[in-house]
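Right, I'll just put the structure down here and ask away after.
Left out: one protein chain. Kept in place: all the others.
Letters A and B name the chains as they come in the text, with residue numbers starting at 1 for each one.
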Amino acid sequence: MKPHPSRFAQKDSSADIERVTVVLDGLPIHVPAGTTVAAALLGHDDGHFCLSTADGERRGPHCLMGVCFECLVEIDGVKDRQACLEPVREGMRVRRQYEQADG
Amino acid sequence: MKADVLIVGGGLMGCATAIDLVRHGKSAIVFEKDVPGRHASGHNSGGVRCQGRDIREVPLAVLSRKLWDDHPDTVGSDCGFHVSPRLRLAENDGDMAKLEKRHGELSSMGFEHEVLADREEVRRLSPNISRHVVGGLVCYTDGLANPMLTSKAYAAKAEALGVRVLSHHATVSVSASANGFALKTSDGKTHEGGALVNAAGAWAGKISAMLDDPLPVVPVAPTMMVTDRVPGLMNGTSLGLTGRALGLMAAKNGTVIVGGGYRSPFDFDNEKIWIDSTQMAKASKLMLEILPKLRDARVVRFWSAFEGNLADKVPIIGESTKVPGLFHVCGFSAHGFQLVPAVGRVMSQIVRGLSPEISLSDFRPDRFA
Partner (left out) sequence: MSRPMVETKPKHDVIVVGAGPAGLACSTELVGLGVSVAVVDEQGEPGGNIYRNVTHLSAQQRKVLGLDYTIGRELVEAFLAAAPDYLPRAHVWQAEATGNVCLSQNGKSRKLHAAYLVLSTGAMERPVPFPGWTLPGVMTCGGMSNLYKVSGLIPSDPVVLAGSGPLLWLVAEHLFVMGAPIAAILDTSTRKGAASAARHLPGALGRLGYMMKGLGMMAAVKRAAKENKTPIYRDVKNLRAEGGERLGKVRATSGTQDLCFDVATLLVHEGVIPETALLRQAGCAHRWNPVQRYWHADVAADGRTNLPSVFVAGDGAFVHGAKSAQLKGQRTALSIARELGRLSEVEFRSRVGSVSKELDKELRPRPFIDALYAPRGDLFHVADDTIVCRCEGVAAGRIREVARTGVVDPNEIKSIIRCGMGPCQGRMCGSAVLELAVEASGVAAEQIRALRQRPPIKPISLEELAAADLDVVSPRAGRADEETR
């Protein structure tokens, strides 16, 4: 199911804003350069980021300053990266961590 | 205060001994310099295993394993115990020969709890294991428990049965007389008892020195780590190696607890341990050799706690040959806490002047002389 559109908007929506291409869950998306992965994803759609490994509930960014570990995504094949601390780069592969924990 | 038995150390060995003593009509006071579970009892790796124990400990371990199942009745808590078969791996034929030899020894003693496993059985138990593993020895009834929960359950049960468990009461001095022992605590009070149990863990050497009965037990700071949840990866099976140092425990919640005798430097007098991350890096390398799929697992925490260690890796359980009425129970470093219920029972037996239900001759305090 396609997630709801983003709940956020770019304040400076000028067309000449520099963008990079990030591959999100296999599909290329164009996001503003210089932002974090968390901001890029929040600006893209309303999907969650990861599932709680304790209870499988959906989680998304909460503190956005590296403290809460709720914005974990897979970046370039490495799981559990804090999306709020990671700047976007051209060609970066990002995956949301959908797998249901069974522990 | 007076009691039949004074017990130094509110950890698991001290409380287990106290519980059995009061159940047999003796009064006991436990002196704990911090709180029960503050050091090794509350912070060990949680292994409840017969697997891999020194042959001398096996009779005690087999009895103890039975007693673990009774914990809900005996201490009012299951202590977080759950079964996780413990598989000791042979990485080559030399390892396998060692395991076969051990198996033969155990069989000749009449013990059947450890079973040889071929490649296929190893794969069945732990499907993600590296291909180089040739076989193993498995104990299907081994498991894990929660050290802090267990420590608190034992202390609470002891108190409920009438044992005075005095937290924050360090033992400042202790002396022996014809009538027994006089023990002075950090609050300046003196306590008297007919017998004294030294269950002070890493501090057992200090206590024995107070009575001029030196023991070669020395403090060490074993260092462990735990990963985040990697559900299914261990398949619920805990692992140990034969020729190298590594122990991986599969906790029920999916985390992996890592030990294996790694140690950190410390300052014992100030109770400081400098956790040595290079040791944990070494353990990580080994882990990836054994279970390559652990690559993505995240290490969440290293930790370390003081334990009492003896050169021959077998504990001291017995009466002092120098000071009658003084009983030592120490030197359990790297043992997990599987032996607790059985040791409590045999300690109580010897303190009460009975002969223990399992021979303790291999654990004599004077065996180092």
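Here, a contact is a pair of C-beta atoms (placed from the backbone, for glycine too) under 8 Å apart; a residue touches a chain by one contact, two chains touch by 3 or more.
It should be emphasised that the depicted structure is a prediction, and the values quoted were computed from it without experimental measurement.
Enquirer: Just name the one of B:Met1, B:Val35, B:Val115 or B:Val172 that touches the chain not displayed here.
Expert: Candidates B:Met1, B:Val35, B:Val115 or B:Val172; residue touching the omitted chain: B:Val35.
Enquirer: Which is it among B:Val30, B:Leu241 or B:Val346 that touches the chain not included here?
Expert: Counting the whole complex, the residue in contact with the absent chain is B:Leu241.
Enquirer: Which of these, B:Phe31, B:Trp68, B:Tyr262 or B:Phe306, touches the one chain of the complex that we don't see?
Expert: Only one of B:Phe31, B:Trp68, B:Tyr262 or B:Phe306 touches the chain omitted from view, namely B:Tyr262.
Enquirer: In the whole complex, what residues of chain B lie against the chain that is missing from view?
Expert: Counting only chain B, the missing chain is touched by 35, 37, 42-45, 47, 49, 52, 54, 146-149, 152, 156, 221-223, 227-228, 240-241, 244-247, 253, 259-269, 272, 274-285, 287-288, 294-303, 313, 334-336.
Enquirer: Using the document's contact rule, name the residues of chain A that touch the chain not shown here.
Expert: 6-12, 32, 34-36, 39-40, 42-43, 46, 48-49, 52-55, 57-70, 72, 78-80, 84-87
Following the convention adopted for this analysis, only the chains that are shown with their structure count from here on.
Enquirer: Show me the residue ranges of chain A that touch chain B in the complex, using the header's touch definition.
Expert: It is residues 53-54, 78-80, 101-103 of chain A that touch chain B.
Enquirer: Write out the stretch or stretches of chain B touching chain A in their complex.
Expert: So the residues of chain B in touch with chain A come to 228-229, 231-232, 253-254, 296, 298.
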